[in-house]
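One protein chain omitted, others in place.
Lettered A and B in written order, each chain numbered from 1.
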Amino acid sequence: MTGPNQDVQRRPGHASDFARSLAVRLVRSGFRVVVGSRNPKRKASLFPAAAEVTFQAEAAKKADVIFVAIFREHYSTLCDLADVLVGKILVDVSNNTEINHHKESNAEYLASLFPACTVVKAFNVVSAWTLQSGARDGNKQVLICSNNQEAKRTIAEIAQVMGFTPVDMGCMSSACEIENIPLRLLPAWKIPTFLALGLFLCFFTYNLIRQVIHPYIREQKNKLYKIPIEVVNTTLPCVSYVMLSLVYLPGVLAACSQLYYGTKYRRFPDWLDQWLQHRKQIGLLSFFCAALQAVHSLCLPMRRSHRYLLIETAVKQAMEKKKTIWVEEEVWRMEIYISVGIIALGLLSLLAITSLPSIANSLNWREFSFIQSSLGFIALVISTLHTLTYGWSRAFDENQYKFYLPPTYTLTLLVPCTVIIARVIFSLPCIQHRLLRIRRGWEKGRYVKFVLPSATGEFSSGETSSNV
Amino acid sequence: MTGPNQDVQRRPGHASDFARSLAVRLVRSGFRVVVGSRNPKRKASLFPAAAEVTFQAEAAKKADVIFVAIFREHYSTLCDLADVLVGKILVDVSNNTEINHHKESNAEYLASLFPACTVVKAFNVVSAWTLQSGARDGNKQVLICSNNQEAKRTIAEIAQVMGFTPVDMGCMSSACEIENIPLRLLPAWKIPTFLALGLFLCFFTYNLIRQVIHPYIREQKNKLYKIPIEVVNTTLPCVSYVMLSLVYLPGVLAACSQLYYGTKYRRFPDWLDQWLQHRKQIGLLSFFCAALQAVHSLCLPMRRSHRYLLIETAVKQAMEKKKTIWVEEEVWRMEIYISVGIIALGLLSLLAITSLPSIANSLNWREFSFIQSSLGFIALVISTLHTLTYGWSRAFDENQYKFYLPPTYTLTLLVPCTVIIARVIFSLPCIQHRLLRIRRGWEKGRYVKFVLPSATGEFSSGETSSNV
Partner (left out) sequence: MTGPNQDVQRRPGHASDFARSLAVRLVRSGFRVVVGSRNPKRKASLFPAAAEVTFQAEAAKKADVIFVAIFREHYSTLCDLADVLVGKILVDVSNNTEINHHKESNAEYLASLFPACTVVKAFNVVSAWTLQSGARDGNKQVLICSNNQEAKRTIAEIAQVMGFTPVDMGCMSSACEIENIPLRLLPAWKIPTFLALGLFLCFFTYNLIRQVIHPYIREQKNKLYKIPIEVVNTTLPCVSYVMLSLVYLPGVLAACSQLYYGTKYRRFPDWLDQWLQHRKQIGLLSFFCAALQAVHSLCLPMRRSHRYLLIETAVKQAMEKKKTIWVEEEVWRMEIYISVGIIALGLLSLLAITSLPSIANSLNWREFSFIQSSLGFIALVISTLHTLTYGWSRAFDENQYKFYLPPTYTLTLLVPCTVIIARVIFSLPCIQHRLLRIRRGWEKGRYVKFVLPSATGEFSSGETSSNV
């Protein structure tokens, strides 16, 4: 599964691999490349034949655009070349090893060392692998920033000829942001993952008490073997179900806030904004838990314990000469429970698939909203049915209250039912109408007739950049 | 699962959110942005600090390119500014709420209001979310149309600097088409979905009669519990199998038509063309049904009914002192049936994965055809084996004809077997040769030697657009 970027060879920051790949790609794109090195003879074999490998000073003289593919620590070693570099464009392609490692970005540091040069930050987000693999995988973006528009445009054009999509990130002060991009580690997944782990832990402990500790204390029965599969299998659906409702809860809260304040121009509190932006990740984790639970459930009849219990029941029945143990209600509960569960999982898998970037990009807003909002809400309703069928009448059965703890499923119903009831209320004509008006810009306590147009912006963009 | 475009905040047509996002992106891309509003003080806080928020007339004066981010209903409120707007480029970014809502497109309406301005339609297919999320998710296309090439190019350049891919959609008459794009709701999926639902309903009724109603009428046995899982589980593979064959049937019909008329230049009838274009969706629904059936099958041993029947059989056997119930034929039937089914599902999942846009885009035609056509046909053959193993000798067993209805699987074999036989015939050397010649441009009843070159076009493109 390990793909292109490998831990051994192509680590960004390993300047020389990057340099080689950059040279290969530049040569292929029709540029004349001169490589500067302190030891050109030794390095020549590493570079494509079409690239001239010579001493640094020599190379610097011959070129107008210079890619500085060395570590920040060694920037100062280039100071000897300061005279030759005057007026040239230096492209800083470096990355750091830690976020905000240095006070100023590498590019700004380079610019401070060579005030007579024009420094452009670019290509640091592109890996050596992407550079080498060429055309096919090459529709990657190259983020560019510089204080000099002219130099920025030159580099943007080089990037375009190389098959990349240059993206103008503004002036040099963005360099720090650009340098931090390759160091991010799935920031959008952090909170949702901890949320899922937290919920898992809570429900796991709760189920452990009910399914393992309670029979041990009350009846001295050893049910420890239930921990790896059965307890996990009752925990996962709880996590999945609650997470799914947490995808739709922030939307409900946002609508409530809009209805209460009678405007959509009031900013949501930060926590709500954050929550709204993490819904995709929460939803995908919910699907992942649901899929894991499905596999766990399907594995149940494979286990030895299942087999042993089945045979023991059969033997007991045979010895008691009882021919039938059919309980119609139990049969129906299970058939409906499984059937509804499969439908919910099928819907969730559709939601997950349409979350893939390549598919989401091919949908327009209406399609995306239909699938994620409408189908997703239906999935939540069907999951609720799934949970209720599982519970059946257990909530009213005193025996199910172990240590006075109610059955787990009753706890999970709280948030999802709130969301469902809220969305039903919002779909009442009077409330729906008011919500729609608010979302089209209407505001409480303002003259509607003349206000609406001003509620909408009108842009005028004069360009400062020389691009247009 | 709800992703970026959310039903609460970022609905396109909610002009102000779009305006804000557009302003943010323009500022980031290095443009000078002036926002015009009737109430600049109130709105200023919503926009990035770098954007100047002022009165509409003021803003209009300062800019050359004006993004009109207001609803169509309020276009007329801009008429006061008509003098200031003379000669400027107005970019219509609006969307409708219904397909073909108005007689003329919004952009054409705007153009009619401001004859002294140049109107360009653009950015309506881009959501506020895409505008905000910036660089990374930003490789979206911006469809542009206008009667003025110069203005179109200006906007295309702005779009490119913002990180989008501008696509020239021609002159203003395309505006209507562009405005309808965001309102489409999965048009390619409509027919295939109804087809799948129709087939499901037919087969479900048929199986219901055979599996539930027949035993109830003939033997007064209550088998209603079979409806949620077992009847669905015998229905889904029928739907999946017939749908899979419907993917390959239009190709066979097309080949027949080509062989019959002896040319490939005769257009197929519309229904066949439509069918050929919906094969991907039909195939994916076939895979979805197959996957659902697999899950249903795997759930069978989990059910209470399975458990009860198993125990009852065991008890019965024990009481009759019968030690063995092993039926070698039944064992083999089931082992082969399952094994072949897994292979078919594995192949179908490969086909489904290579249908993902990001993977399909990375395949060349030969690879795509190898997987979808060759592997897909093998999947059809293996599915046929799967069905035949399931049927075994039931077609010849009188007891299987409930109410004189033949076993379901015999009905499903019709279309797939036709397709398989047709493809075998087409692969006979004589027919294959003729087909290949037809597809390379040969036509029946024409001199072959000199005709072939003329059967192929040669293009000359002189450009009217000022782009090239």
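Criterion: a contact is a pair of C-beta atoms (placed from the backbone, for glycine too) under 8 Å apart; a residue touches a chain by one contact, two chains touch by 3 or more.
This one's a predicted model, so the numbers in the text were calculated from it and none came from an experiment.
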Hidden-chain contact residue, picked from the options B:P182, B:G376, B:G391 or B:P416: B:G376
From A:A314, A:I343 or A:L413, residue that would touch the chain that is not displayed: A:A314
Full-complex contact with the absent chain, from B:E104, B:E150 or B:E367: B:E367
Hidden partner chain, touching residue among B:G251, B:G391 or B:P416: B:G251
Those residues of chain B which, in the complete complex, touch the missing chain: 136-137, 139, 141, 143, 149, 165, 167-171, 244, 247-248, 251, 254-255, 258, 264-265, 276, 279-280, 283-284, 286-287, 294, 297-298, 300-301, 310-311, 313-315, 317-318, 321-328, 330-336, 338-339, 342, 345-346, 348, 351-352, 355-362, 364-370, 372-373, 376, 439-441, 452-465, 467-468
Chain A residues that touch the omitted chain in the full complex: 1-9, 11-16, 19-20, 22-23, 26, 28-39, 42-43, 46-47, 56, 59-60, 62-71, 74, 77-78, 125, 127, 135-140, 154, 157-158, 161, 163, 181-186, 225, 227-229, 232, 288, 292, 295-296, 298-299, 301-305, 307-308, 310-312, 314-316, 318-319, 356-358, 361-362
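One rule holds in what follows: only the chains that are shown with their structure count from here on.
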Chain A onto chain B, rotation angle from CA fit, given as a multiple of 5 degrees: 120
Inter-chain centre distance, chain A versus chain B - centres from mean C-alpha coordinates, in Å: 24
